[in-house]
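Note that this complex is displayed minus one protein chain, with the remaining chains in position.
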Amino acid sequence: MALVFVFLYAPIFILIIFSFNAGNSSAVWKGFSLHWYAELFQNRLIMQSVYTTLLVSVLSTLIATVAGTFAAIGLASMRRRWRTPLMTVNNIPVMNAEIVTGVSMCLLFVAFFGLWKAFAVWFNQAQDTFWMEENIYLGFGTLLLAHVTFNIPHVILTVMPKLCQMDKNLVDAAQDLGCTWMQAFWKVIIPEIKPGIISGALIAFTMSIDDFIISYFTAGSGVSTLAMTIYSMTKKRVSPEINAISTLLFGAVLLLLIIINVRESRQERLRERARA
Amino acid sequence: KDTSDSENSGSSNGSGSGDRVVNVCSWGEYIDESLIDQFEEETGIKVNYQTAESNEVLYSQLSMGGVDYDVIVPSDYMISQLIEEDMLAELNYDNIPNFEKIDDRFKNLSYDPENKYTVPYTWGTLGIISNTAKVQEPITSWSAMFDPQYAGNVLLINNSRDALGIALLYLGYSVNTTDEAEIQEAYQLIADAVKNGVYQGKVMDEVFQKMEGGNAAIATYYAGDYLSMLENNEDLAYVVPEEGSNWFVDAMCVLKTSQHKEEAEAWINFMASTEANLRNMDYIWYASPNAEALETYPAYYEETYGEPLDPALYEIMAPSQEVLDRCEAYLVLPAETRTLYNDLWTQLGI
Amino acid sequence: MSKELIRLRNIRMAFDDEVVLNDLNLYINDKEFLTLLGPSGCGKTTTLRIIGGFTTPVSGDVLFDGVRINDVPPYRRQINTVFQKYALFPHMNVFENVAFGLRMQKRPDPKDPSGKRRVKIPETEIRQRVLEMLEVVSLKGFENRKPDALSGGQQQRVAIARALVNRPKVLLLDEPLGALDLKLRKDMQLELKKIQQQVGITFIYVTHDQEEALTMSDTIVVMDKGCIQQIGTPEDIYNEPKNAFVADFIGESNIIDGVMVRDKLVKMYGREFPCLDGGFAENEPVDVVIRPEDIDIVPMEQGQLVGTVTSVTFKGMQYDIIVDFRGFKWLIQTTDHSPVGARIGIKIDPDGIHIMKKSPYSGMFGDYSSFSEEYEEMSDANWEADEEESEDEK
Amino acid sequence: MSKELIRLRNIRMAFDDEVVLNDLNLYINDKEFLTLLGPSGCGKTTTLRIIGGFTTPVSGDVLFDGVRINDVPPYRRQINTVFQKYALFPHMNVFENVAFGLRMQKRPDPKDPSGKRRVKIPETEIRQRVLEMLEVVSLKGFENRKPDALSGGQQQRVAIARALVNRPKVLLLDEPLGALDLKLRKDMQLELKKIQQQVGITFIYVTHDQEEALTMSDTIVVMDKGCIQQIGTPEDIYNEPKNAFVADFIGESNIIDGVMVRDKLVKMYGREFPCLDGGFAENEPVDVVIRPEDIDIVPMEQGQLVGTVTSVTFKGMQYDIIVDFRGFKWLIQTTDHSPVGARIGIKIDPDGIHIMKKSPYSGMFGDYSSFSEEYEEMSDANWEADEEESEDEK
Partner (left out) sequence: MKNKLSLFAVPYVGWMSIFVVAPIIIMVVYAFSTAAGDFTLENFARMGTYTAVFTRSFKLAIIATLIALLIGYPVSYMLSKEGPQVQRIAMVLIMLPMWMNFLLRTYSWMSILENNGLLNQLFQQIGLIDLYNQIAMHFASDPAAYVPIDHFQMIGTQGAVVLGMVYNYLPFMILPIYSVLVKLDHSLIEAARDLGASSVQVFRKVILPLSLPGVLSGITMVFVPSVSTFAISRLLGGGTQMMLGDLIEQQFLGGAYNPQLGAAIALVMMAIVVVCMLVMNRFGDGEEQAVML
């Protein structure tokens, strides 16, 4: 088991170590330096793609969490006859190979652009007062749409079980106590499935951050997520700036996890003490 | 109408609203990036600089649609193809006064006989790069690229035209042949080498890391990039093989769909200037088509580094006519030959 | 306890064409403790949900104080519910759970003379009423606990407090004690009854436990298959069951085929027994119910019937004795021990014999030949195989 | 039923220094139906697991047929277990579940004269034994069902068949009926007892339901806090409880402080009552147990004691009447109704009075002053507040 962890972490440690390399090789150690960290913040491409990545992840997580939660509630209260086929469709992006999702969405966008252009050309010819953009491209918008699309199913899949576990009578009880059902929705259903929503959001965020393949096919040339930048960099000289940025991100996640875990175990201890 | 177009565009591609923008797609490791900053400073036009791995990848992106490049820098044969497919816009050379400075050798070439679409960016040769620490005997022939002796140490170039091209050269055929049998023979040559495990990988710019780091012994790549590698690994050698090779011109053109034609021409003009060419040459080691720049480069080098430029290097960068005579430029191939190239190339992955 | 509060008139309910309630008629008096009793799936919860307003009947009227309330939503009815599994809000502590209903309420602003402005109940009043109510259910000091951290009985009481704090006219309780263990259940039964008497409101209570129903109710409504089988006081129902279903469902019963010779005389096993019931046709076939505790064991020669003891079980308070009378097995509960195999006589007082009209349920209950028969009904297949099995046992 | 099969000698068990079993001594006879009875957490499961070999005691010996088996792993003991929640293998059908144990077995090859070669049980024999066993538990025809597709009672019987098919000498059952509903539970009790008699092996049964224990057992072991409180037949335990804990745990009891005047005469409420017990010191303070059903209600003037009826509950078979005798409330179970508020006399036959030595449990049980007291024990905090509450009620 220890070997498995060595296996999992060896490349990461090497990556981290070479982020401090004075030389620009990731195989030959030339001494310690923070050079690449300084360089990193100068690198427009990397900084821009970090920004794009965070933005698309945050936005798609927000949208997918809200949309997915509502969808899950809707699906959960549907009759089985309807729910089963819908859930199957819902599972497609989860189960499908990412490349298939990416390629098919790419085709969708391109087909839409084609239609749009035909329409816009016609429109512009037909009248003269308002000029409509004829060419639209893959870009941040399509990237976001793609991310939202593959994130929603994950949110639904995490929220659904919570909804199913929820005592069916809770909404009745709230109404019984004087809530209209809108109030019941906000005061009871949402707090009740909150853990599911949160972990759904977390999963969505992780998926977004980690995604490469779908972004690759839907972001076009104008924007680039960190993963895409890394990929295109691996096709050239890879600069250790990339090691530096990943070290920073990894450190941030590690810190976050440690904080969460420490807090959780402290709370647990408190709870135990309260029980004793 | 043109002006109003370019003004209200921009917004669609996430590059800031109302700003003047130009979207450039070039090759990787193919510019001194400080030139971009300088251009932006001078003109206030924002440059979105992207790269494509090869002519063929660029073509895929353009055909697939959805990309919003203005300026692209394809090679000769690909330019012909794009013109053929009516994807390029005619340039307004009034906006590109620096075109004057381009050496006549690089004007009106076969890919753009009337020179309506292009401004050359660089030129050079294709050759074999080898690591003298790993390969003792001198390499002079393309045979090294197919020799099982070097199994696992050879890097095949990762685009169909160059890869099949060197095989055709080795077999003594023209790189522009349309004879299916000859092409099949060339394919077979590579396929056998693949089967024999000759190739460690197929690379484009990955070649830098591989060759500089001593991870492979032999590769086919471009002269300019070889010179860049040499800076990081002195053991590397370059040769234009005895069977001859390809000499190429990469030129800047503007896409028909471009919404920023003016900015595009501004960029092209800027990149065609002598100063930009000198700096770029110094950075990427590719020969410039700007006559003045090419001529004065050795002096520029000496001035900058305080030592003379090794004439051998200059010769590799801007080979003499004698070498060029051994080389052949790629011409656009007829559609069915291109399909054959594509199919064979895909099959080669097998 | 005499004023009528709720009336269900010709209520019909069906889910997907499956009739669940069939022409139900029922009135409920103010301050009454009324229990809906019946086996699983008989429609108790559905009836309750109709009263609470969570379900709308297919046809029929629900009247409250004489007003039709079919279309009044639950939150506007002066009725509160204690749900089957409590349905406490897990994310709120006890105080917040109980306060929930009060926080939802708005009432005319006392400071607004027009009486049109409606305001929330002030926090101090909420606090006071919640604490008061927690005291009623003996849960003072538990305000800050989350429901998870409460035992079943405590959760139960929070649910009651949460409902009662709104001062409803009617409290609906759906098997509130189902999840509790025996001992606690018994205690809570008494507790609930006490609370009902203390607050003086109508309780409509659902259970499938006959002992529970007997212990707590003023009125019991016995239901089966969506129909009311009998309505009455616990004593009525126990002592004068209307049919074999009720007789069997309420307590143990021996149910024997008989023929009414004439008023106050019934014939079973070819022998005549005096009884107290009348009003049947002459020679009308009837079901005769004899409660196990109404049978006295006497020396053989004194017995009205003579049988053989086939099984004896010590139950603490009494022995359960199975006696075979010509192949029909009776259950007798007595404090005297008789050994297995003994031939004994039995005597039944006339007031221990209850006569019922024949009903569709006749012949389905009341034979103790094979104790396994009852659970055999639960197995959903292989009826034949099981039948054979029980044949063998005899 | 006389041969001793299992003996636990000075068994001590602790988890994390928390003593769970304290010097337990117990022997179990062959073919006996022995029940471990006690409240939750008293150590019943632990005792069973020690016998089954799933837990090793801290000290003490487990003897099987006179041989110490402390270190014999579970699968080598001739003991099988029916687990609290059945633990049926969900991926196997009924047949495979029951056959599991047989498929695991190897026995000397009958064809090998040296007797060293061990072979599996042939499929035909497995088939036959499994089907036989399924017949015993009335589950023929269910062979191909998965456990999910069975009702609770059926799962229960599969679990029993699975254990019994291995022909163990002892079957351990840990609250096997806990998950079933009341009616089914009662049926299964009788069924289990029948199976035990049929297969003729020792059953060690764990429950916290006293009625269940009384119904099924040959011997009951009453446990509390890791100690055995009493061992005896159901009648012994019910009629002659050793202390207040046992008296209260087994059925309802009124437990009154008394003083032994002399043999066969006890003084309560300042009055002397004749009884049947003796062997106490003169004037020794004792606990007097009077079962609610042993008390007769008589006209005031004939009563040994006179009290006031404070509550009457109809229970079908009888009325539960709470009677106040000078502030101490008794539960009386009788078939005669007395109205609340009535002054009544009571009479207790000498054989209805059971005398127990004082024990640490004295004073803790047997008062019906407040029915709420019992569940108050379950609430883990605010004892004081609750106490106040019940004070008020009196």
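All chains are identified by letter, namely A, B, C and D, in their written order; residue positions are counted from 1 within each chain.
To be clear about the criterion, contacts are C-beta pairs under 8 Å (C-beta built on N, C-alpha and C of every residue); 3 or more make two chains touch, one makes a residue touch a chain.
From a predicted model like this one, the values you see are computed outputs, not experimental measurements.
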item	value
Shown chains touched by the chain that is not drawn here	A, B, D
Sole contact to the chain not displayed, among B:A186, B:V203 or B:L294	B:V203
Touch with the omitted chain, as defined above, among A:A22, A:M47, A:L62 or A:V103	A:V103
On subunit D, residues whose C-beta touches the chain left out of the figure	52, 54, 73-75, 79-81, 83-85, 87-91, 100-101, 104-105, 162-163, 166
Where the unshown chain meets subunit B, residue by residue	53-54, 56-57, 59-61, 63-64, 134, 152-153, 158-160, 194, 199-203, 210, 213-216, 342-343, 345-347, 349-350
Hidden partner interface residues of subunit A, rising order	1, 4-5, 7-12, 14-15, 18, 26-27, 67-68, 70-71, 73-78, 82, 86-87, 89-101, 103-108, 111, 145-146, 149, 152, 154, 156-158, 160-161, 171, 181, 203, 206, 209-210, 212-213, 216-217, 226-227, 230-231, 234, 238, 242-243, 246, 249-250, 253-254, 257, 261
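Assume only the chains that are shown with their structure count from here on.
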item	value
Whole-Å gap between the CA centroids of subunit C and subunit D	28
Cα-centroid distance, subunit B relative to subunit C, in whole angstrom	90
Which pairs of chains touch, using the document's own definition	A-B, A-C, C-D
In the complex with subunit B, residue positions of subunit A that touch it	25, 27-28, 106, 109-110, 113-114, 131, 133, 135-142, 220-223, 232, 234-238
Contacting residues of subunit B [partner subunit A, same complex]	4-5, 8-9, 12-15, 23, 25, 28-29, 48, 50-51, 53, 61, 64-69, 204-206, 208-209, 212-213, 257, 259
Subunit D - residues contacting subunit C, complex	135, 138, 140-142, 151, 153-154, 182-184, 186-188, 190-191, 209-211, 214-215, 234-235, 238, 250-251, 291, 293, 313-318, 320, 333, 335, 371-372, 374-376, 378-379, 381-382, 385-386, 389
